[in-house]
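And now, subunit A:
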Amino acid sequence: MSLLSVQGLRVEFPTRRGVLTALDGVSFDLDRGEILGLVGESGAGKSMTGAAIMGLIEPPGHMAGGQITLEGQRIDQHPERYRGSHIGMVFQDPLTSLNPLQRIGDQLMETLKIHHGLDDATAKRRAMQALDEVGIEGKRRDHYPHEFSGGMRQRVVIALALASDPKVLVADEPTTALDVSIQAQILALLKQLCRDRGTGIVLITHDMGVIAQTTDRVAVMYLGRLVELGATDQVIHQATHPYTQGLMASTPTLAGSVDQDLFQIPGAMPRLDAVPAGCAFHPRCDRAMPQCKTHAPEFDGRRACFWSES
Partner candidate 1 sequence: MIYTLFQRVIQACFVLLLVALVAFSMFRFVGDPVQGMLGQEATSADREALRERLGLTDPIVLQYARFVLNAVQGEFGVSYRTGESVADMISQRLPATLELALISGTFALLLGIGLGVFTAIRREGFVAQSIMATSLVGVSLPTFLIGVLLIWVFAVELSWLPSFGRSGVVDLGGWSTSLLTVDGWRSLILPAITLGLYQMTLIMRLVRAEMLEVLRQDYIKFARARGISTRRIHFKHALKNTLIPVITVAGLQIGSIIAFSIITETVFQWPGVGLMFINAVYFVDIPVMSAYLLLVGVVFVSINLAVDLLYLVIDPRLKANASEGHS
Partner candidate 2 sequence: MRLKVLAAALSVSCLIGAPLVQAETLRWARSGDSLTLDPHAQNEGPTHALAHQLYEPLLQRDMAGQIIPGLATSWRALDDNPNVWRFQLRAGVKFHGGEDFTADDVVFSVKRAKLETSDMKGLLNSVVDVRKVDDLTVDIETAGANPLLINNLTNLFMMDQGWTESNGSAVPQDFANGQTTYAAANANGTGAYQLVSRTPDERTVLKANPNYWGVGQFPLEVSEIIYTPIQSAATRVAALLSGEVDFVQDIPVQDLGRVDATSDLKVVTAAQNRVIFFGMNQGKADLDSDNVQGKNPFADVRVRQAMNMAINRDAIKQVVMRGQSDPTGVIMPPFVNGWTPALNEIPAGDMAKAKSLMADAGYGDGFQVTLNCPNDRYINDEAICQATVGMLGQIGIKVNLDAKPKAQHFPLIQNKTTEFYMLGWGVPTFDSHYIFNFLVHTSEGDRGPWNNTGYSNADVDQMIVSLESETDLAARDATIGKIWNQVQQDVVYLPVHNQVLNWSMKSDINFDVQPEDQPHFKFLSFN
């Protein structure tokens, strides 16, 4: 039994132009200690998937189908029971993720007390321990968020997210807002902490470099649908879906030598209210076949594409 299992996830947004399907048929599993990358262009539904796992979809959006299980138990019906305690989350911008008016130690203790029912003294000790684990001196627990640099703040955020020993951590672009030099440190820290505790990570990013460096497996999303899923090496080097191939070819660090011209996928991802019939990617696909325009390919556990099946 996998740690986290997402099956046939569907999220809908009722709008004045009709119901928009933000996620459709997203399925994947996550094992203990595993890091699963979620990639795709902006608007592909990566963050929405993360929010769905946390049960934090902003109304009027809602989960319209599928299920999410943690160690075999459904968590999507009462996400508040698992949120924070069983599943933690790290957001993109460490500068805005912390309450500016609360000392970081207090924020940590608050989380610890809520989830573990600790007394003040124990909570304090654990808070200092947690800070220590992310490489922050315990005595800085009395400092306010604005007294830390961006990287340090993200460490605090990670400490907060992991304070309750969650089984799964959803990290939504955890390094995007940071300097490149800090990014690697934070990723390494995340990776190490999760390996030590056996925490599974869903790492949401648009940065293929981060994926290559950090994840065990990777899921590629396009317009709210999963298009490819596989071991990181495999996806990067032997992509089967034309979209994934395009994505890889357009990433400088993965595309080979520097002087080679970067590939660019033609066109832009359509808006959610104008999803093409058939395979959503077909208008931009140079390998589109007639059936792509009429039928949507099923996800077979590895990819969703008529061309690569054939």
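The candidates were selected such that all candidates are chains of the complex that A comes from, given by their letters.
Basically, contacts are C-beta pairs under 8 Å (C-beta built on N, C-alpha and C of every residue); 3 or more make two chains touch, one makes a residue touch a chain; residues count from 1.
From a predicted model like this one, the values you see are computed outputs, not experimental measurements.
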| item | value |
| --- | --- |
| Touching candidate for subunit A, same complex, options 1 or 2 | 1 |
| Of all residues in subunit A, those that touch candidate 1 in their complex | 54, 56, 80, 83-85, 88-89, 91, 93, 96-102, 110-111, 114-115, 144, 146-147, 157, 160-161, 163-164 |
